[in-house]
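My questions all concern the structure below.
Every protein chain except one is present and positioned as in the full complex.
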Amino acid sequence: MGSNMAEAHPVGFQWVVEAKARGARVIHIDPRFTRTSALADTYVPIRAGSDIAFLGGVINHVLSNDLDFREYVAAYTNASFLVREGFQDTEDLDGLFSGYDAETGTYERDCWQYQGADEEREEPEGASPDSPAGDDDSGMDKERTSPLGHGASGAPLRGVSNIATDPTLEHPRCVFQILKRHYARYTPEMVARICGTPLEKFRAVCEAWTANSNRERTSALVYSVGWTQHSVGAQYIRAGAIVQLLLGNVGRPGGGVFALRGHASIQGSTDVPTLFNLLPGYLPMPTAGSHESLDAYLDDLRSPTQKGYWTGADAYLVSLLKEYFGDNATAENDFGYDWLPKIDGDHGTYRTVMDMVDGGKVFGYFLLGQNPAVGSAHGKLQRLGMANLDWVVVRDLAMIESATFWKDSPEIETGEISPQTCRTEVFFFPAASHVEKEGTFTQTQRMLQWREKAVEPTGDQRSELWFFYHLGRRLRERLAGSTDPRDEPVQKLDWDYQVHGDEPAAEDVLRRINGYDTTTGEAVDSYLDLKADGSTACGCWIYSGVYAGGVNQAARRKPHDAQGAYDRQWGWTWPANRRVLYNRCSADLEGRPWSERKKLVWWDADEGKWTGDDVPDFPATTPPGYEPPPEAVGPEALRGDDAFIMQADGKAWLFAPHGLLDGPMPTHYEPHESPVPNMLYGQQGNPTRKVYGRTDNPSNPAPPEQHREVFPFVLTAARLTEHHTAGGMSRQLPYLAELQPELTVEVSPELARIRGLTHLGTAHVVTSRAAVQARVMVTDRMAPLHIDGQVVHQVWMPYHWGGSGLVTGDVVNDLLGVVADSNVFIQESKVATCDVRPGPRPRGAALTAMLAETRARAGVTVETGTRIATASGVPHVAHTDDDTDDTDDTDDTDDTDDTDDTDDSDDSDTDGDTDETAGNSAGEQP
Amino acid sequence: MTGNRISGPLHDVAGEAGHDDHPPRVGFFTDTSVCIGCKACEVACKEWNAVPEDGLDMLGMSYDNTGSLGANSWRHVAFIEQPRSTGRQDPGFLGLPTGPTGTSIMAEAVGPRLRDSERGGSELGTGPLDAPKAESEHPVQELGMPAFARPGDATGAEGRTDFRWLMASDVCKHCTHAGCLDVCPTGALFRTEFGTVVVQQDICNGCGYCVSGCPYGVIDRRPHDGRAQKCTLCYDRLHGGLEPACAKACPTDSIQFGELDELRERADRRLAQLHELGVGEARLYGRDPDDGVGGDGAFFLLLDEPEVYGLPPDPVVPTRDAPSMWRRAGAAAAAFALAGVGAFVSAAIGARR
Amino acid sequence: MGVRQWLESWPVYRQLTGPDPLGRGAAAQSPRYAAMRPRTESADRVADSVCPFCAVGCGQRVFVRDEKVVQIEGDPDSPISRGRLCPKGSASLQLVTGPQRQEKVRYRAPYATEWTDLDLDTAMDMVVDRVLDARERGWQEHDEHGNRLRRTMGLASLGGATLDNEENFLIKKLFTALGAIQIENQARI
Partner (left out) sequence: MTEREGTSHSDTERVGEAAAQAENRDIDQRVAPPAEPPEQSSEEGSIGREAQLFQGSGLGRRRRRGGRGRGEPTVVPDAEFRSYYGRPVLKAPVWEWKIAAYLFAGGLAAGSSVVAAGADLTGRPALRRAGWLGSFAALLASLYFLVSDLGRPERFHHMLRVLKPTSPMSVGTWILSVFGPGVGAAAVRELVPRRWRRTWPARLLDRLARPLGLSAAVTAPGVASYTAVLLSHTAVPGWNEVRDELPFVFAGSAAASGGGFGMLCAPVEEAAPARVFAAVGAAGELLAAKRMEQRMGLIGEVYRHGKVHRLRRASEVLTLAGLAGTVLVAGRSRSGAAASGLALLAGSALQRFGVFEAGMESTKDPRYVVVPQRERLAAREARAAVAPPDPG
């Protein structure tokens, strides 16, 4: 679901094809019939934006028929934990959980907490790098702080040993029963009404999924940005994870929730983040107010009494600061903690772009291999923002739309931008390509692979490493004599990397990311070696081990046919070269594999340690039945069955007492723009979604608003195999451009008839933001759906086109507005509403007038779509001003898997049978 | 060296072509049942062989914007949308408010317009480039449409339920009896020691005969270059012990390269497996050494009739009929000679009279 | 070339004297084709690399001859990709060697209607000036409650998902030291 793997990850799809050949059943759940569907055994249609309803239906099927893997669920999840008495479910509050504040559009989340835990109330933090975003600003000033301050650590919990549990799972307030009640109305009939998925199809999926998940068999779930790019995106993944946990498909071979990410190192750029709310290794950026000192920061990050490996956060951060500031970081100056800038809300890319448009706040912009004029939602906003800056630095392989917006953006035609009046200074720096520099990419399965440099770049082409190293060097030279304290961090920076000629040595950077002993200079072997006393430096603790033994482990290339299962000698996978996370779950409570067929790691009683085909994801010598002493903390506090070692309570969270802003359990909310009302609750959309009510960011009306018939169709967009994202790396290449030369809009024959569209004719798709012209592709692959008795049509467009390159076209992202998931600020770009009209779109002033007229007809105002609360019993407040409502925010990461992504399509695979299917599964299957 | 030199089964093609001590015959088995239509084969082939881009035009044939094999595309992925399902696939659109299938719409938009192009659309990159006239002149109309059709509007007995999307990578067949090779007057086309058929670019003078000699419509003359071009089965790579670029790139191993005998066995097993799984419509194409070209060096597993993929259902190498053609020509020549002699003889007789 | 040699190089002669009387195989082969070898064989070196497009992380081998990339193809040793590449990966050679690659720094002055050339060194210095200026103008020492911010809002950056970990590390490190926080990449898009 939410992934069009065959098209977006074709080479990874070989493993699905292979699994299918071995008997696995492949199910593809997607709004349109794609190349993935073509190879699947079963294609299941679904309305874009309704996946939680579908998954909730699966959860309901599992729970109401007692089909869960009970031993697994009882032992490894928090199913037995009791939740506080004050907790109220969406069933009670018309789609809201308890704690909702309609004024701010946020939740007070204390009431979601476990009974017995955290009585003093705590700041979150603490999930694992691969566990749900943690944060919780309960008790904090909502106006100003944010859970963004919690990195990816899950939620810190105090008093975990006090949490009340009911091992029988019968207590009405235990997670298991709460879950059961929460999804009780997600019946197959309801799923069919909401998703448009025919009843029989849905039942077939439920049966296949549950029948294939047990001791002997596992099912894998694959998603991509078809899940993340929603206003409820993080909860989509949670919903998938809950199904997989209930069925015992996490941490076991052939199971899992696979995030197929879209860029060569997008995983790496999340781990070693170029993200505003994170420091390397999912440590949070310090938050103003609450993180005034190192101690305050650390206290907020992890509770000294919690379980698991997040208790080592002090060592991780101090080692990072040692890497940043070298000898200048000392215990006396808190290792330079004060030099870190503080965040205090949403500083995400869309917020920043709006600040650019507003002027006076942002002056300069670096674009590093990114083309927001085409690739980001609401392209017009992006271009207008850039046109309102002092300067832009673009570094790319080829001339892209984001470098030439001042002379050839679509706004030239409408008069909104003209070269003569655009003051933005633009620097274009040609970049070195992947073969002209060395370094590591982290692929979608968290594997770092080293690339050798093949040739030198030509002319002025340089790597980013060169650019930033020398930019830093020059800045430091410029500021060397400054006495301004604000320049101190730059002066104190340890910028002394080895160089080859004038090119910094990537291996040296990697070695320092890995970490080293500051006295001996020797590389550390794992994050367990890191110290909080300043004796180690480490750029990214989760990458510790990539240079273990002083050897570049990411450069290992032992042929796959020359090594055993799991290919542990190819590249290096964080953490600790572990290929399957939480693989303790592959063994039962006694540490024996659930079945011979599905064995992965197990307890070797003779040796007194965990062993197996993969690196065990558990304290090496903690036996299966271990009961820690009550005073134990951190890793030592993990019980023998606390398989989720990064969680503060050692358990996988079916119910998230902390860490998510929009509810402890995934709940079906309609997309921000939807043609239908929410059939489950009065609450239409995500009640905490981030809306930006601005005149330049209008929304199409959605129920309960009027005039949604002006935009009657569901629009979704995605990738084609033949192109890459915004097209900068594909539209410029003849061999790719010729394969998909024009922007198309795919419509069903039924819709074509309704709108008078002819195959290969021209049409334009209209939203309240823009009109985009495309060639019409009338195809059976698109099909209308029955949604609660109405026929709803979906249209699909690929989004790779822009104004430059060998093949050009309108920018599909212009159609989208900006509305974001409250947890991770990822925009909802997988679903919107639209109209489709035959013929070319108007141009110039006529276009502007047509859009204005359309908005008027639809009654669109700045308030449209901003009344995010629609449940009964709460005021329906419009959230128009974008200034101060930075209350909700977060960090990313999710349960059992990586998080947000790139750009991609919707769909999915549920792969039955033995083997894992995803492309990110590195290697052979058992 | 005896028998079946110009048609019929021929085991040792390379030996027949004078290659002593030759390696085993190699070829492709393209299993279209696992093709994901990614077109990696097209690109990998072009990168390796420096084949030029074949036109940036949109053809409207599902996701096929290449159109056919030709001088500038030695691999071609066909995309076929059909209102039926394959084997154990479930009917994808069962229970949806669908109307009649629209798979005809594409062909209706594409086919008729091809004829007006110079070579009837058999050259690469030709297709309906422009929007259909009638429609592009549509004014932008305000559509006062109701947002939703009433339930049942589009349903009914005619509603489409089944659907499948066939994808298949086509390539030169490297026939046992190759029409192109037989008619080549320069020896530019030759049978390699691997049993493949290759155009030698240093020899070809662009006579164009091979283009008409090929019963599959594969080989073509490259405009501006003037020479005939087609898949070489990466002859240079074979010399280095490498597999052809397309087979190497193919993500799902739809394109398999290997020794032909082994590939045929593999294909037979795969066919049996698919039949067992209920994919009764699976069939092999070009595998049979008894066919009109003596079997193909590159053969296919298809899920429908060959012509649906643009392949001839029963191709025959023209050379098969060469003896009879020459006999007829000989008779005609004799008649011609007789007429010539007769004319003068009769004239002489007439004059004498 | 002697007459005999010339004659022997004439395919018709070889047809008449050799095992290929019909002239469809050995007799017709040209010397160039007889000697043909894959160009990867003549590479000076081969670099192990990784495909730069999506996140599957397929292995690539980059063949270099005379300091030019002459071929990029899948690395058969990779347990991820087993030597296979998708169309984009297969087009990597064109990506790195194609004419679309820019080689020179380009500069567009305010209100200019065209690009001009700029020396790399000068451009770097100009960027340094601008970074310092924007940082200064956007500096925030405290928020309205007096909490320490110590940051600048004058600068933003977008990109990283296509870059190396090492590069992302330096980007984040430098910007963090400068106090710039609006550092983002595709992972949030």
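Which chain is which? They are A, B and C, in the order written, and residues in each are numbered from 1.
FYI, contacts are C-beta pairs under 8 Å (C-beta built on N, C-alpha and C of every residue); 3 or more make two chains touch, one makes a residue touch a chain.
Given the structure is predicted, the values throughout are model-derived calculations rather than measurements.
Colleague: Would you list the chains present here that the left-out chain is in contact with?
Modeller: Its contacts among the visible chains are B, C.
Colleague: Which residue from B:169, B:186, B:232 or B:256 sits in contact with the chain not drawn here?
Modeller: For the chain that is not drawn, the touching residue is B:186.
Colleague: Write the list of chain B residues that the hidden chain touches.
Modeller: The list for chain B reads 6, 61, 67-68, 70, 78, 80, 82-85, 100-101, 103-108, 110-112, 114-115, 118-123, 158, 160-162, 179, 182-188, 203-209, 211-222, 225-228, 268, 271-272, 275, 278, 280-281, 283-284, 287-288, 291, 305-316, 318-319, 321-322, 324-326, 328-337, 339-344, 346-348, 350-351.
Colleague: Could you pull out which residues of chain C are in touch with the chain that's been left out?
Modeller: 10-12, 15, 22-24, 27-28
Following the convention adopted for this analysis, only the chains that are shown with their structure count from here on.
Colleague: Based on which chains touch which, is the overall arrangement a line, ring, star, complete graph, or other?
Modeller: complete
Colleague: If you average the Cα atoms per chain, which one ends up farthest from chain A?
Modeller: B
Colleague: Mind checking the centre-to-centre distance between chain B and chain C? Centres are C-alpha means, answer in whole Å.
Modeller: Each chain reduced to its C-alpha mean, chain B and chain C end up 34 Å apart.
Colleague: Whole-Å distance, chain A centre to chain C centre, using C-alpha means?
Modeller: 27
Colleague: Send over the residues of chain A in touch with two or more other chains.
Modeller: 10-11, 14, 721-722, 734-736, 739
Colleague: Chain B: which residues touch two or more other chains?
Modeller: Correct list: 38-40, 42-43, 47, 251, 253.
Colleague: Can you list the residues on chain A that touch chain B in the complex?
Modeller: Chain A residues touching chain B: 6-7, 10-11, 13-14, 17, 21, 33, 35-43, 45, 196, 198-201, 204, 675, 708-709, 712, 720-722, 734-742, 744, 748-750, 752-756, 758-762, 764, 775, 777-781, 783-786, 789-792, 806-807, 835, 837-842, 850.
Colleague: Mind listing the chain C positions that touch chain B in their complex?
Modeller: 11, 18-30, 32-33, 36-41, 71-74, 76, 83-91, 93-94
Colleague: Which stretch or stretches of chain B touch chain C in the complex?
Modeller: 1, 5, 14, 16-20, 38-40, 42-44, 47-48, 181-182, 187-193, 198, 200, 202-203, 234-237, 239-240, 242, 245, 248-251, 253
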